[in-house]
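Omission of a single protein chain aside, the complex is shown with its protein chains in their original locations.
Chain lettering (A and B) follows the sequence in which the chains are written, and residue indices restart at 1 in each chain.
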Amino acid sequence: GGSGSGKTDSGNASDDKISITMGIEGGDDLPDAIMGLKFKELIEEKSNGRITVSWYGNGQLGGDDELLQQVMNGSINAALISTSTFSDYSEELDVLQLPFLFKDYETEKKALESSEAQALYKDLEELNLKILAVTEIGMRNFANNTKPIEKLSDLKGIKMRIVPSTLVARAAELVGMTVTPMSYSEIYTGLQQNIIDGEEINLISINLERHYEVLKYVSLINFYTFPSALTFNLDFYNGLSDEDKALFDECKEEAFNYSIAQTEQKEEDSLQVISNAGLQLNEISEEAKAEFKTAVQPMYDEYAAKSENMAAFIKMAQGL
Amino acid sequence: MVLVILAFILSLVVGIPIAFVLGMTGIAHLVVINYPDIANIVPQRMFYGINVFSYMCIPFFIAAGQIMNKGGITQKIVDVSQEFVGFKRGGLAYTVVLVGMVLAAILGSANAVSVILCTIMIPAMVSSGYDEEFAGSLVASSGILGCIIPPSVDFVIYAVLAGVSVQKLFVGGILPGICLGFGFMAVIAITTKKKKYPKYKEHFEPGPAFKTLFTSLPALCVPVIIVGGVLAGVFTPTESGAVACVVATILGFAYRNLKIKDLPGIFASAALITAGIMLIISFGNVIGWTLAFDKVPEKLVQAITSTTTNPSLVMALVLGMLFLIGMVMEAFAAMIILVPVLYPLGEAMGYDPIHFGMIIIIMLTIALATPPVGMLLFTTSKVSGIHLNKLNKSIWPFVAAGMVVTIILAYVPQITTFLPNLLYGK
């Protein structure tokens, strides 16, 4: 058997071998897995094999909720976790997902690297978590089997499955969505048997999870982002030597840049697959989008009121 | 690893409850690999192992079955099937397989199918002169069909893990599912002949048959509502269990066999039976985690590929490996840790991903019915009250039939790939 988790006792000597256990819920083709795997490749290379990463993909160690708990406890050292998962403990990261906060991935990238974002990440250290980097797995769009969504009123009466998240539920409420909760593994058959009419989802997942086999319409609105965080156990991170911390920073920087560039590429590829599968795609006009934006406007004040760091982040993001 | 296996076998044979055997084995594994955080990971895996909505179908169908038995609805359904199949030797047993196939086409899980069959068909078979262990093992193995005949939650999970089409897998499951059904029917044919199970009547008599059908029409509402509701998209297969409880209760009142004061006892007993089953799943989830964490599936695959690179031999070794892992693990949990390592192996050996996936799923599902650890056996034993030892013996002809079918399917890929290729192209 291998050694259980993590570092050796004296984390300061830079010739100590370190093995990192890292988990993720999704498959290796998702942009956050790409970031994790790139980090693994870089750190193993740059440390000449002194630091190694044991990779556990495809939810082998558990789903997002479970991985987050495992990282907090130190059951594993690190994981890639959707930022919406953190909101059961702290709402700080929810602000990254405010509807229509970023007009494109380039803006989002700048925001995710900003000092305002770092301040949000820093707040999670209270939970014994060290967020190294946050990447994006693709903005959410409407997909359904009833009709193309072209304006706000089109959503009425379409049974949509949403991700279980307070922020997403609030956004859905404000745009008048008919929300039907459903567990993730039941979505495919739920769509096939018409128990739900549609879902809010990113293009890459429609492709990877084969939902295009049971969907008719995809309406491109880029409603809100879906970021994912490379999260370490804080005790583990603090046990690293300063040189190793610098090495971590160097690798995460490169891995982040690499992965977020892939997000757009993977999204274009997925769009191709989806349209080849015969789904009807539609853009949403700027006027129609304005209706949606007005509807969710109250959320900006609600979240700005929650904490100073969140308010600062919103202000910064709006200025980009 | 040898130590862990010894701990498992020892704790199993001395008669420790199987749920605890799984928990002890998982903890032994963590101790052996020198894992430092046992105290946190064990309770976490136990909780999240049963924090799954689709398991709700187990208590719902147990309760629905008991309500139907108490309400006299089961008897009516049995009367109807006796009238229509009772003139054939073993007719009721064949009915179990056929009903299992129909249920499998509606529900996505093996447990759900066998729980319904348990509560309805076992009492019927026993009262018509079949041995209880034959009835029990027939029901347990018919549950296997639940995972193979579409729709199936297992297929969706495999498809996402392996990146293949869910629809193709669904369609691919039809012929193998029917083959398995025929395999079980062959066992019935041999057993009924050997044991001379009685006929209900000599010939089919249309008059009494249709009279029974007519008077039992309200009772037939329960299955019709379950089937219709799921097909029409009114509720999910999991939810259908709750709807069945409600409909059965209303009918039981209507037939005046069920009283309100019966309900608390029925609900309590359904909850207690479910508790025993869920406790096993809960501790089993600990083992799933330790095997994944220690990368045991990867090590096994490496062992296989270092032994041989002949595709046929690799297939044989994979079948053996799945059979062994299925002895100690739930299919669902096993798939999550196995598919990511097995899928690339199949690809490298040149197997069609639909075909290879089908074999993995069938094998892991059959393992649900193999002793010593087989969820379908536990469920059947708990729900029907048949002693596990009896089932552990009587199940083997069905397991053997299932294995023969699987081996044929493994080496004749066309049976699986024919329909999907016909409908969706290569």
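Everything that follows uses one rule, which is that a residue touches a chain if its C-beta (ideal position, glycine included) is under 8 Å from a C-beta of that chain, and two chains touch if they have at least 3 such contacts.
Heads up, the rule we're going with is that contacts and distances are computed from a predicted model.
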item: Among "TRAP transporter small permease", "PLDc_N domain-containing protein", "FAD-dependent oxidoreductase" or "Proteasome subunit alpha", UniProt-listed name of the chain not shown; value: "TRAP transporter small permease"
item: Sole residue of A:Thr21, A:Gln69 or A:Thr83 that reaches the chain not shown, by the stated touch rule; value: A:Gln69
item: Full-complex contact with the absent chain, from A:Ser19, A:Asn128, A:Ser241 or A:Ser307; value: A:Asn128
item: Residue in contact with the excluded chain [from B:Val78, B:Ala209, B:Leu258 or B:Leu279]; value: B:Leu279
item: Touch residues of chain B, complete complex, unshown partner; value: 11-20, 23-24, 38-40, 42-44, 46-47, 50-53, 55-56, 59-60, 63, 234-235, 239, 241-243, 245-246, 263-265, 267-272, 274-276, 278-280, 282, 372, 378, 381-382, 387-389, 392
item: Missing-chain contacts mapped onto chain A; value: 69, 72-73, 87-89, 127-128, 157-159, 164-166, 169, 178-183
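The rule we apply is simple: only the chains that are shown with their structure count from here on.
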item: Approximate Å spacing (C-alpha centroids) for the pair chain A, chain B; value: 35
item: List of chain A residues in touch with chain B within their complex; value: 1-5, 21, 27, 29, 54, 56-63, 65-66, 69-70, 73-75, 182-183, 185-186, 188-190, 192-195, 208-210, 213-214
item: Of chain B, residues touching chain A in the complex; value: 1, 30, 32-37, 40-41, 44-45, 48, 52-54, 108, 151, 153, 156-157, 159-161, 163-167, 230-238, 289, 292-295, 336-337, 339-340
